[in-house]
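Moving on to chain A:
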Amino acid sequence: MSNSLDSYLVLSGLLFAIGTFGFLARRNAISMLMSIELMINAVNLTVLAFGAFVAPLRVHAAVIALLVIAVAAAEATVGLAIVIAIFRNKKTPLVDEYDSMRD
Partner candidate 1 sequence: MNLPILSLITFTPLVGALAVAALPSRYPHLIRRTALAFSLLAWVMSLVLLAAYAFGPTGFQFVEAHNWIPTFGIRYKVGIDGLSILMVVLTTTLSWISILASFGPIKDRVKGYMISFLVLEVGMIGVFLALDLFLFYIYWEIVLVPMYLIIGIWGGSNRIYATMKFVLYTLVGSLLMLVAILATAFAYQVGHGGSWVGAFDFQLLQQFAASGQFGDAFQNLAFLALFLAFAIKVPMFPFHTWLPDAHTEAPTAGSVILAGVLLKLGAYGLIRFAVPLYPHAAHTFAGPIIVLSVIAIVYGAIVSIVQPDLKRLIAYSSVSHMGFVTLGIFVFSATALQGAILQMISHGLITGGLFLLVGVIYERTHDRTIAKMGGLAATMPVWATVFGFFILASAGLPGLSGFVGEFLVFVGSFGISPLIAVATIIVMVLAATYLLWMFQRVAFGTMSDFLKGLGGHLTDMTGTEAVTLLPLGFLIVVLGLFPSLVLDLLRAPAQAFLAAAGVAVGG
Partner candidate 2 sequence: MTFLIPLIPLLPLAGFAITGLLGREMGKQSHKVAVWAVVASWLVAMLVAFGALSHTLGFDAAGAGIKLWDWIPATGFHADMGFFVDPLTACLLIVVTTIGMLVHIYSIGYMAHDEGKWRFFAYLNLFMFSMLMLILADNFLLVFAGWELVGLCSYLLIGFWFPRRSAAEAAKKAFLVNRVGDMGFALGIMAIWTQLGTLNMQAVFAKFAGVPHEWQIAIALLILCGAIGKSAQFPLHVWLPDAMEGPTPVSALIHAATMVNAGVYLIARCNPIFGTVPEVMVIVAAIGIFTAIMAASIAFTQTDIKRVLAYSTLSQLGYMFASLGVGAWTAAIFHLMSHGFFKGLLFLGSGSVIHAVDGEQDMRKMGGLARKIPITYVTMLIGSVAIAGVPPLAGFFSKDEILGGAFKNGFLWVWAIGFVVAGMTAFYMFRLMGMTFWGQSRVDPEKEHPTHESPPTMTRPLILLAIPAIFLGLLIGFPPESGLLHQWLAPVFEATITASGRTEAAYSFFGIDGVLAIGTTALVAVAIVMAWRLFGVNMPALGLHAEPRPDRVRELSERQGLAELYRGSSHKWWFDDLNNLLFVVWGGKLAAAVFWFDRTVIDGTVNGIGTVTTGAGMRLRQVQTGRVQNYALGIALGLIAMAVGYILIAVR
């Protein structure tokens, strides 16, 4: 099982789906941010799984994963800054209450 690419890919798929669910279902901005982190990690899992099983991709996978982690960090920084900024304005972290612009 642990030597099959399929199982890792399915695992990452499940993680991605869980992240998606969290993103769709949670109300709190930070919860949604965490869900996105789960999804990005699912991608990294996919990348590393490919790297571990497809010889030519071996080293590339690690590089990609590292860069993705860095991008995720940057994304998280920006996201949290925005969350803090809007919290100052709206006094609530619940994203579904940010609906002053609609239609």
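As a working rule, a contact is a pair of C-beta atoms (placed from the backbone, for glycine too) under 8 Å apart; a residue touches a chain by one contact, two chains touch by 3 or more; residues count from 1.
How were these picked? Simply put, all candidates are chains of the complex that A comes from, given by their letters.
Computed from a prediction, not measured in an experiment: that's the story for all the values here.
*Asks:* Looking at the complex, which candidate is in contact with chain A: 1 or 2?
*Replies:* Candidate in contact with chain A: 2, the rest do not touch it.
*Asks:* Going by the contact rule set out above, which residues of chain A touch candidate 2 in the complex?
*Replies:* The contact residues of chain A facing candidate 2 are 20, 23-27, 32, 95-96, 98-103.
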